[in-house]
Each structure stands twice: as C-alpha cells, then as structure tokens.
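Missing here is one protein chain; the remaining ones are kept as they sit in the complex.
Let's look at subunit A:
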Amino acid sequence: MSAFKRDKKEEEDGGGLPFQNIEKSAVLQEARIFNEASVNPRKSTAVLTKLLYMLNQGERLSPKEATDVFFAMTKLFQSRDLVLRRLVYMGIKELSTMAEDVIIVTSSLTKDMTGKEDMYRAGAIRALCSITEAGMLPSIERYMKQAIVDRSPAVSSAALISAMHMTWFAAEGVKRWVNEAQEAVLSDNIMVQYHALGLLYRIRRADRLAVSKLVARLTRLSLKSPYAVCMLIRIAAQLIEEEGADSGSPHFQYIEACFRHKSEMVVYEAARAVVNLERTTSRELAQAVSVLQLFCGAPKATLRFAAVRTLNQVAIAHPAAVTACNLDLENLITDSNRSIATLAITTLLKTGAESSVDRLMKQIATFVSEISDEFKVVVVQAIRALALKFPRKHSSLMNFLSAMLRDEGGLEYKASIADTIITIIEDNPEAKETGLAHLCEFIEDCEHTSLAVRILNLLGKEGPRTKQPSRYIRFIYNRVLLECPSIRAAAVSAMAQFGASCPDLLPNIQVLLARCQMDSDDEVRDRATYYSHILARQDTSLYNRYILDTLQVSIAGLERALREYLDGEGARPFDMLAVPVAPPPQAAELDAKPRAALAKPPPTREDNFAERLSALPELQALGPLFSSSEPVELTESETEYVVRCVKHSYARHLVLQFDCLNTLNDQLLEDVRVQVEPGEGYSVAAVLPCPSLPYNESGSAYVVLQFPEDLPSSVATFGALLKFVVKDCDPATGLPDVEEGYNDEYMLEDLEVTLGDQIRKLGKANWGAAWEEAEGLFSEMEDTYALTSMTSLEEAVTNIVKFLGLLPAERSDKVPKGKTTHTLLLAGVFRGGVDVLVRAKLALADGVTMQLTVRSQDEGVAELITSAVG
C-alpha cells in the first residue's frame, strides 16, 4: 500500500521528465550490462537511451570513460533487436568525437549497410561516416558509392548527406563520388534529388565555373523535386551576385521562369531571391513583389508568413516596392497568427508616414503581450528605426517602450528595449529626461544584473547634466539598499559621478557614500572609500581624472602588463603608461551587436598584434605597442604578389608589417623583404625578411624605422620595393627544381604615414572640464581653415574625425538638423602618451570654414596637428 502511494506521488512529481536527476557515474555504471555475455535488449535499450539523453544535455565524458562505454556498446551488435541497433548507431555518432579507436566498428557497420535488413542500412551509413577519418575513406569508398545509387531512397539520402558532412574533412576523397551523385540527382525521389544536388554543389562550391556549369545543366533538366529547385534558385542567385550579372543572364531568366512553377515553395523562393539581389531594376522587383503580395492573401499561414517576413526584411532597402503592398499588409494586421500580424505592422512602420505611427502603435499594443520574445525584438527594432526617422514622435514611442519594459521578457528582449531607449536619448536631447525617467523606473524591478549595471552607468553619466539631477539620486541609492553586490557597486560609482559634477549635491552624496563604506561586500566598500576620499579633496582635476574618466586601456593589454609586472617581482613600479590604451566602444558598434556589449570584451586587434610583435626579439626594446593601423593594400588586386601593410606605432618607432601572399604556383620565394624609401628624418633601424614564401601562403616581413625628431616630418610618403629570391618549382609538388634561385623585385605602391597612425582615440566623459583644466597647463595652437570641398557640416565632421583619428566627445559628432554652425570636440593621445584635446568650430557658408584649436601637453604635437590639417 505504502509502495503504491509512493509510486503515485513520484508520478505526480516527475511531471513527465523521466531522466530528470540522472547522474553520469550512475549511468556509466548501468552501462556495464552491455558487457554481459547475452544481451538483454529491453534493459540495454533503456540504459542506452539514458546515456544518449545525458550526452545531449551536454554532459562530457573523459576519453577513458567514453572509450570504455563505447566498447561496451559495441557488444550490443550481437543483438538483432531493431530498436536497440538503431540506438547503437546513435550512440556511435555521439561518442565518435570523444572515444578512442572508434574505427573498431567499421566492418560491423559496412556489414549492416550492405545487408538485407533495410531498417539498419541508413542508420549504419550515418554512423559509419561519423567514425571514418580522411585516411580511412578508401576502405569504405566502394560501399558509399553503392549506397549513393541504392534503390532505397532512405539509404541513398543517408549516403548523400553523410558524404556532404565528410567534405568538411575529406573533400578530395568525396570528390571521387561525383559520378554516383550525378546519377542520384536524376532520381525520381524528391529528397534524393535534393540531397544529391546538395552534395554536387558542396563538391564544386570552390570552383565558380564548375558551379555555373552545374546550374546550366540542371536548369535544362527541369528537376522534379521542389526542394532541389529551391536550392538551385539559391545557387543561381549567388552566382548572379558573384558575377555581377544583370537580368540578361541565363541564371536570372531561370529564376524568373520559376515564378510560373506549380509549387508555391518554388515560386516563393524565386521571389525571395529576386528581392534580395543587390542589383535589381524596378521592373524585376515589381514582378517579385507582386508574387509576395499574392501570397499575403494566401489561405496557408506559412505562405502569408513567408511573404510578409520577406517584405519586412527588404522594407528598408526597397521602400517604394514594399509600399505597393500596403493594402495587403493592412489586412494582415488583424491576422489571427500573431507572428504574421507583428511582421505586417512593423513593415508598415518601416515604410509608413509619420501620421500613421500612432494608429499602428495602438494596434501593436493590443497583442504585444501575446507574441514571443523573438517577435517583440522585431517590434522594438521597428520602433528604434521610427524614433530615428521621426524624432517628434519620441514621447509616444517612449511610452510604448516603457510599457514593454514592464512586461515579462528575457534578457535579450529587455536589453533591446533598453538599447533603443538609450539610442533615442542619445539622438534626441528632448527625449533625454523622459527616457531616463523610464529607465529609473525599470531598474526598480529589473531581474537582469547586467542590464541594471548598464543603466546605472548611463544614469551616472547623463543624470548630472539634466535640469534636476537630485531626482535620480533616490533611484540610485535604492539599488544600494536592495540589490546584489555588482549592482550595489555600480550604484556607488554612479553616485560618485553626481558628487563630482554637481557641487551642491556633494554633501548629500558624501553621507550616502559613508553609509556604503559599511557594506558587507568588499568591492562596494572599496569603491565607496575610494570615491569618498577623492571627493573630499574638492579638486576638479582629480575628479576628472579619477571619477569621471573611466580607465581606457585594453583589458587584455592590462592583464599582460600586470602579469609582466608580477613576473618582475616589482623591481620597477608599475607604469600605467605602458598599458596600451583602448577607446571605449563606439555607439555604432553597440548598435550592431547589442548583445556583445554585455559580454566580456574580446581581445582587440591591437592585443593580437601586440602578442605577435612582442614575440619578435628585434622589437622587444621598442617598449609597448601604441597603435596599429588598418591594413593598406600596396598592390592591385589579382596581381602575382599581394602585399598589404599594417603600420604599428611605438613611442619612438614605427614598425611596418608587410603581409605578402605568393599567388604563383610555379615559384617559391625566399628571403622576401621590403626596401622602403623613407621620408626625411626617418631612419631604418632594422629589416626583418620573411625567410620563405611558398605558393598560396602568406608571410610577413618587417621594417623598423625611427620616427624623426622633428614632428611635422613624421607625416610622410614612402616609396616601397618588394625584393626576393625566386626558385622555380614544379606546380604539382611545390618543390623547387633548382638549388640556386635568382634575385627579383616588384614595385609596390607608395605608403603614407599619417597623423591618425600616431594617435589613439580617448574618451573624455567631461570634455569641457578637461578643456578648462588644460588652459594654461597645455600648449595651445589655433588656426582657421576653409574646407572648400565640403558641402555640409556632417561631411566636414566625418572627415575631420577620420583624418585626426581622435574620438568625438559629448556626442558632438552628431550635427543637429538644420543648423549652420557646429562645434566638434575631440580627444585622444599621441604616441608616447601625450594628451591631445581639439575643438573645431565649424560654419557652413559656401563650403565649410573651420577654426581649429588644439591643446596638448607637447607643443610639437599641437603644432603637428595644426600643420597637418593645412
């Protein structure tokens, strides 16, 4: 009786998850029954299922554990139980990457795949391919070729798909099965035909001409399988893009002909391909859009969904064509399928006029709670685009967003809303106060730590500059009382910013910080103590340096510098200047990857270069790497030798890294070096050749130069010549025919060393304060220029920022609409750690006039900048 009760209870608790609490060691223990002399299929099936479930949950086995259980499992081959055997195939696939000597089952599997039992064959093929290494391919080739053309569609498909997987590691071997694949592509079975095309394409993918021939041949054949036709359309569309072809191309004509195909799937695929092509004329577009329009009214929800989703995706690129479907989209707003309705509305929002915004937003509000996060993100993105397009609508959009913020939702969704609010605030000063208010309200009840921390940082940055900063303090201090340590720490930092920027709030802030010094968490206490001491000094320059400006170094660089310091056992004091600086992430980058911004920053390009360069003994005396330029091409594309240059600046040296690629298959290059004709004042300190450069490989040669003492000469143009020893070789083997090579050289394009190469961007949270502080302390240079080639303030701003390589502060790179004057504020560091602040006052009148004021710790640097612009 009691046992019965317990069973009953377990059943209720289990909630349909039979393997909820399984444990690795227990499962491995149970798997020993596989070793028993006579197999018990029922028990073994249960244990193997459990094992597979566990592996699929992400459990990892050590190589020994995996190998043991794998070999135990191979003994199950003695049972002929159908279900068990198919589970064994799955087990082999799962364990093939973890266990050793998995090829032991090769013969057993080839026997199954060629045997009489049809139920075994497809599974055996898939398992076989998962255990076969490139070197073992010949031993199964015969069976695979047979299987590809097998009369059973399941077997043929399994072989084709497996072959496709094998091209990843044995492309050459699989190529030999192309005849069989070509036979399979003629199959009557729609899946086999589709899979065969997939394999043929995979085999030829790298060779555009071969792909083109394949498409030409198959388009004439009129394939039976709609899946294959869809794939052919995709391949054809890709060819059109790659060849830069137009509507005259036979590939395009094929796609167009598919508009009349009897399968809806194919018709849709053709329309999708056309609207996504980069170069389409309005006529071609109209035809494709009218197909999608028709599908918008289709009875099948999948078709409506596909059509509206595609229209949504191309709405920004082809607004005019999509507006043609407005009526149909309006009809879909009330579609019972919420995903379709969402896409319809957001498409209308993307293309619609300002007047329709309110109406559409009201529509969305009626069902936003019913759609999944994924679609909510689509809505948020549409709102962001709208807010940027119609700044006057900010209050109704902002209200909508804040309502969405209050709803349930995952991190990605919430982060996309917060990102959008932040973007709106940054773009539109009028929206700032309301936006911040919404965010304050949101962090009162936010379960995502990373998001709360971000918003607190934003409040610390923006709050002090609002009309009434004090109103934000309460929201921030509430976090200190209620949240986890990382949020409390962020709140402490935010409060300190108010203390540093708003003198009348300082006494209150000090009281709050004093309370925080009693916090139970180390980090929170440390921050509070740190800030409280700095604020007690009442010194604005300290505030600027240690509270308002955050540490702008590359994290990986800092880590490396600290490690070196510890290895040196503190013989010398730690030098912060030796750490490469890194600018704060730009708004544009955050926009592109809102999620990445939440994660740990990856090592920057500079960090990677620094690693690589510090490995060269000749460069170790140069000190830390200051900055690295984007690569510059020094050869035309498609020449015999391809050379690109990356310019690395050190405090006093310039290292030119020449990445060279040898595209001649009958030449081996040796002792590859670049001879530069440096500008005046430069001196060559070292030349590091690349010892050997075989065909199709790239290698790097370096030239180390010392910068001229006279700063203005550092901006210069260098001549460059590639020199090397050629050894002719046999294209087939790549081995040289001769012992002795001959000298040869190759002219490269001139290389420019610019101002930007010697400067790094630096963020200044409070640029104004830094500018004032620099007055008198720094050297100042000023000059006025006429930028005749510029026709707008925006254009001037973009060019100046790019030319000087400095970071715009206080969002001064955004020029408000309709203005004729603008002030651009910039900050950065010159190599050697010299601070640079630049103010550019711009006025639009027949071109742009600019008054440029430079303040820098070093007079020479200030002069260099003013002279470089002129």
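Going forward, contacts are C-beta pairs under 8 Å (C-beta built on N, C-alpha and C of every residue); 3 or more make two chains touch, one makes a residue touch a chain; residues count from 1.
Here is the rule we go by: contacts and distances are computed from a predicted model.
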Per UniProt record, name of the chain withheld from view ["2-oxoisovalerate dehydrogenase subunit alpha", "2Fe-2S ferredoxin-type domain-containing protein", "NEDD8-conjugating enzyme UBC12" or "ADP-ribosylation factor-like protein 6"]: "ADP-ribosylation factor-like protein 6"
Candidate in contact with the missing chain, chosen from A:31, A:105 or A:495: A:105
From A:139, A:282 or A:639, residue that would touch the chain that is not displayed: A:139
Residues of subunit A in contact with the chain not shown: 35-38, 71, 74-75, 77-78, 101, 103-108, 110-111, 136, 139
